[in-house]
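Only a single protein chain was left out; the remaining protein chains are all shown in position.
Coming up: subunit A.
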Amino acid sequence: MAYSFPEEVLEHVFSFLSSDRDRNAVSLVCKSWYDIERWCRRRIFVGNCYAVSPEIVIRRFPELRAVEMKGKPHFADFNLVPEGWGAYAYPWIAAMAEAYPFLEEIKLKRMVVTDESLELISKSYKNFKVLVLTSCEGFTTDGLASIAANCRHLRELDLRESEVEDLSGHWLSHFPDSCTSLVSLNMSCLGSEVSFSALERLVARSPNLRTLRLNRAVPLERLANLIRRAPQLVELGTGAYSAEIRSDTFSNLADAFSACKQLKTLSGFWDVVPSYLPAMYSVCSGITSLNLSYAAIPSSDLVKLINQCQNLQRLWVLDYIEDSGLDALAASCKGLQELRVFPSDPFGAEPNVPLTEQGLVSVSEGCPKLESVLYFCRQMSNAALIAIAKNRPNFIRFRLCIIDPQAPDYLTLEPLDTGFGAIVENCKELRRLSMTGLLTDRVFKYIGSHAKKLEMLSVAFAGDSDLGLHHVLSGCDSLRKLEIRDCPFGDKALLANAAKLETMRSLWMSSCFVSFGACKLLAQKMPRLNVEVIDERGPPESRPEGCSVERVYVYRTVDSRQRLDRPDFVWTLDEDSSLRYS
């Protein structure tokens, strides 16, 4: 059958497809469409850097301009993945430096990035524009200096919550005077002071600057001058928000803020002196996103601020807000979509603030658009969860963390099964769920029956038996990521649902009851899964039969080779079930 459309026409049509899902679908239509599509794909997202190799990506997509990638599993955030496990960016950077001279964007999350990698990026791509490193580690401010110095068209440098070895603030001064292209600069995770004059000059010569997130070392006295030079800012992260109370500092700051008519997002606020908060009031009616999660602000001052922000859509805050503050939030901010409440004293045994389940119930009642919640508290009841579920059937993300991991319903002392059951039953669009508290196999039965759109589930200290895991793996049709710690789940459920694992991105199980034998069997049965046993006690087969492995990480991969960058505490198992370790 001859094709009536020339390739160029098809390419043009495909250029309107931006979602990966659509592009993947298009490439399955026929060989010709596969070929045309792969030559015109410009952006790629790799959810697990070990699911594919740089060579495979480069071979299939020769003309990429933007690469986004994730490395370590989510539980690495909580120190459950030992240091040195992997997720090194360098092999990717090196391969892409050869293959993609026109690459413009690199976005990495939870990966190890070295100064060498940063230098290679800065020298390899003439048109490099965007570097976003989220929760990454392994580099120093020297690497940042290379980026600043060599990327002449840099638009975004965003170091979200990365762990950077801060040698000095001097890196910022490496931006040449000719660099005027900055749109976004996020240096909030850095410790050292940068040269304030260099910073001011940089801001002044960047007319397109929309996002500026300062670090703690930038004092409040400097803030006014900075934002005066960038009244077009849309997102601002302050430095330390404290100074001696002086009326001239205050009015200077208030003046500067009032000129920022486009401001939508505020963050930073380390070491807050509440008396300075009213300096921001002039912009509050336009604010849609407020991150106060590093700010120790008393509830009464928080309420005054929140009452100014009637158009708030996202609020991240510490539990200093208290139930009463959340009541006020529910009354004022009818457009609220996302709420995160973090613990001010995560390791204290006793509650240090009057924040309970009641705050969450209030917000779920008062905010009709609320769809995403992360809530740390010290007590919960089934009644509250049921009320929340009935109030807010539109939840997409629901993450609850009770500080005592196996706390029962504090009113009835029963497990919280029915409460979470109500959540999954009522919230039919739920995509992400994290649970804590006393939970039996029953809650997993509810999840397996109802949570049909659930994509990510996090479980800790829950369940009674393999049946729990089996319910989830056999029932949750949309499941992509499952992470489990300290649950009595083991071999039976894992092996009975082996095929399911290939439909998911990954499964993490630590401190459970998975035996080495089961891991070997799983690897044997499912050749397109990598089964990694991560165990720091030594070779797993040297332990007694039936002994549980410390951690197992299972993920699908099209890269048939074993990981070459494994540390000595990671054992990967292949089809022959023979052991490979470095």
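Here is the rule we use: contacts are C-beta pairs under 8 Å (C-beta built on N, C-alpha and C of every residue); 3 or more make two chains touch, one makes a residue touch a chain; residues count from 1.
The criterion applied here is as follows: contacts and distances are computed from a predicted model.
UniProt protein name for the omitted subunit, picking from "6-phosphofructo-2-kinase/fructose-2,6-biphosphatase 3", "Auxin-responsive protein", "Sorting nexin" or "Electron transfer flavoprotein subunit beta"?
In UniProt, the chain excluded from the picture bears the name "Auxin-responsive protein".
Just to verify: which one of A:G47, A:P298 or A:P567 makes contact with the chain not shown?
Within the whole complex, the residue contacting the unshown chain is A:P298.
Using the document's definition of touch, tell me which of A:I403, A:I447 or A:L573 contacts the absent chain.
A:I403
Which of these, A:E365, A:D486 or A:E502, touches the one chain of the complex that we don't see?
A:D486
Among A:F14, A:F128, A:W270 or A:W508, exactly one should touch the missing chain; which is it?
Answer from the full complex: A:W270 touches the omitted chain.
For the full complex, which residue in A:S27, A:N48, A:S117 or A:S135 touches the chain that was left out?
A:S135
Which subunit A residues would touch the chain omitted from the figure, given the whole complex?
Contact residues on subunit A toward the absent chain are 75, 77-80, 135, 161, 163, 189, 242, 244-245, 270-271, 273-275, 293-294, 296, 298, 300, 320, 342-350, 352-353, 376, 401, 403-406, 460-461, 464, 470, 485-488, 490-492, 495-496, 498, 510-513, 515, 517, 521, 525, 536-537, 545-546, 548, 550.
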